[in-house]
Every structure is written in C-alpha cells, then in structure tokens.
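Questions regarding the structure given below will be posed in turn.
Let's look at chain A:
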Amino acid sequence: EGIKVGMITTLSGGGAGLGIDVRDGFNLALKRAGATDVEVIVEDDQQKPDVAVQIADKMIQSDQVDVLTGIIWSNLAMAVVPAAVAQGKFYLSPNAGPSALAGAGCNQNYFNVAWQNDNLHEAAGAYANSAGYKNSFMLAPNYPAGTDAITGYKRFYEGAAAGEVYTQLGQTDYAVEIGQIRASGADSVFFFLPGGMGIAFMKQYAESGVDIPLIGPAFSFDQNILQAVGDAALGVRNTSQWNKDLDNEANTAFVEAFQAEYGRLPSLYASQGYDTANLLLSAKAKADVADQDAFRAALEAADFASTRGEFRFGPNHHPIQDIYVREVVKEGDIYTNKLVGVALEDRGDAYAEECKM
Partner candidate 1 sequence: MSDVILDIRGLEKSFGALKATDGVTLDLRRGEIHALIGPNGAGKSTLIKQITGEIRQDAGTVSFEGQAIDALDPAARARLGLARSFQVSSIVPEFTALENTMLAVLGAGGGVFRFLRPALADRGLTDPARFHLEQAGLALRERVPASALSHGERRRLEIAMALAMRPRAFLLDEPMAGMGAEGAKDLTVILSDLRGEAPILLVEHDMDAVFALADRISVLVYGRIIATGSVEEIRANPEVRRTYLGEDA
Partner candidate 2 sequence: MSRLLELEAVTAAYGPVQALFGVGLGVDEAEVVALMGRNGMGKTTTVRTICRMMPATGGRIVFAGVDLLRLPSHRAAQLGIGLVPEGRRTFAPLTVAENLAVAARPGAWDLGRVTALFPRLGERLGQTARTLSGGEQQMLAIARALMTNPRLLILDEATEGLAPSVRHEIWAAIRALKQQGLSILLIDKSLKEISAVADRAVILERGETVWSGAMADVTTQIADRHLGV
Partner candidate 3 sequence: MMLLSEQVLNGLQYGMTLFLMAAGLTLVFGVMGLINLAHGSLYMLGAFACAWVAGATGSFALGLIASLSAAAAAGALVEVVVIRRLYARDHLEQVLATFALILVFSEGARWVFGSFPLYLTLPSALSGAVMLPGGLQYPLFRLAIIGVGVAVAVGLWLLISRTRLGIRIRAGEADREMVAALGVDIARLYTAVFALGAALAGLAGALVGTIQSVQVGMGEPVLILAFVVIVIGGIGSIKGAFVAALLVGLTDALGKALLPSLFARVMEVSAANGIGTALGSMLIYILMAGVLIWRPQGLYGARA
C-alpha cells in the first residue's frame, strides 16, 4: 500500500536554490528505488512562515498526507512542525534542526535527517582546537540561528574570544566587521553567514588584505554558492556531515546519479533530501504508515544506506553522525570541497537530555 508525502519547501525567491536541491535529491531517491507508490505533493512556501502553515493545513486536511517534509528554514519549521506532529503526522526534516525541537519540544513523530542546528558549528569549534587556534573572532547574524551558531562553536572551542560580533540579518556590506577583525588580533575567524551574506563577506574579506584564516560551517560553502564566491573561498576550511567525495557506495552512486539526472554537482542539501527519501523508503518497506507505532519504530531503526556512511538516530530522533572538515579547492573550472579530516565522531547533540518522549 502506498504512502502520501507532503513536501513544503522554498521554490521561489532568493532562497529557492536550497529547496530545489532538497526536492531534487528526494525525487532522485524515489526514482532510483522505483517507488511508484510514494506520492509526493510539492508546494512552494515562498520562505514565508504563514504560507508554510497554510500549506501544511492543506496537506493535512485536504490531501490527507501521511508524512510531511521539505522545510528549509528554522523559523518555518517552528511554525509548522509542532502543529503537524500534534495532529499525528510524521515530519522528516531534511534541513532545519532548531534546538527547541531537539530538546524540550521534541516529539516522537518528528525526525531530523540532517543535523541539529548546532552540529556543524560545534565541529568548527573542535576543528579550531585541533588546528591550534587560540584566539577566534566570531561572526554571525543577529537571530536565533546566529546565536546558536556561536554558542555551538564555543561549546567545543577552547581558546579565547578575540571578538564576538552579530551582524544584521541580510546585511551585504561587511567593511565594518572586517575592520574589527583586522584590529582584533585574532588568529582565526569563525563565521556563520548563510546564502548571499556569506558570498558578500568572503569576497570583501579577500579584497581587504586581512589574511587571518576563516572557518565556517558548510552552509557558506555549498556547491552552488562556491561558484559565485570564486577564488575568494579557496583554501577555506569548513565543516560538514557530507561531501561529494565521501567514500562509500551509497554516496558514489548518489553523486553520479544526481549529475546524470540534473547536469550539476549535488550539494549538501541534495544529499539531505536524498537521505530523507531513503529513510522513508526503508521504513515503508518494514511497516505500514497507518500503523504509527510500527512505522515509527521502522524510522528509528534508520535502516538505510546513507550518503554519509554511518547514520543512526539518537534518543531525540536527531542524527548521531561524523562531521568532517573540508577544504575549498578548484577542480578544473569548478570550485568544490575536498575532505581533509574528521572534526567530530559520532556526534549527537547537546539537547537530547532535555527531550522527554
């Protein structure tokens, strides 16, 4: 018997690239598995929380989906997930992992297949230690994900803080912050600036004549963004739970199939979409979605070949996984990442203890 999936994701406007990758990765997995009995309804949330809520209502009330997925942004997830799981739907997160949903607000029907929001930042902190940095300058936008980022970094980073600066959300000019970095005497710069903010920052940083090494989470270094940053990103170390050269069978097959299907290299987000679909398929093979408890148990088993290699869920349904260090390199004409090491092994998250389910 089939299963009905509602995918709410961002397909228009400035953030569309991420949603498109998640969707494409998800669809690729279904296609490769020949899963014709999984019906996917995709809707564009326009990156607006209210629209996402209304689409979720529609999918639950009218389409009567069994599983929801697809949301990219934490604030949209916060708007949709609690009400959806309260109505007995499963939600599989292919990207956002706000701490509220990992800790006290966790739910038995909510599974995160990507990471808890802090994870990549924590890994960056761990990497900073191993690289011998003692005095980091930290930079993130002034919103919850930004404060989480710096909190995450500091959770593992043991050195001193040369500066801790929050920027305006959506800021595009970083001359002031770069000036502060220059004056700070830092030996390393940790930054979390997703999307266009990161592009602008790295370009301006490269031109500024400051040459303190940068570290950041994968979000500013994904396949699509790197092409826009260009040389300015070369050599920068960043942390990710995935990379295209991760050596496992599932990943090799995924990267190859994705390129063949869409004519571009897959990104982090595509891999997450792909894993989410495979998790779903693995559970479907074991249990009927109508039998919630059985289906949930099947999901908890996470019995699928992840592109990340080892993958399992912690007690709060968030991944326990390795997080790697990558370096930006140029392969021919294309800017991409190369694995250079492991930052954290078998990392769960800091909020699991608060989760009572």
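Operating definition for what follows: a contact is a pair of C-beta atoms (placed from the backbone, for glycine too) under 8 Å apart; a residue touches a chain by one contact, two chains touch by 3 or more; residues count from 1.
These made the cut because all candidates are chains of the complex that A comes from, given by their letters.
All values derive from a computational prediction rather than experimental measurement.
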| item | value |
| --- | --- |
| Touching partner of chain A in this complex, picked from 1, 2 or 3 | 3 |
| Footprint of candidate 3 on chain A - complex, ascending | 12-17, 20, 142, 147, 164-170, 172-173, 175-177, 179-180, 182-183, 195-197, 199-200, 203-204, 207-210, 224-225, 227-232 |
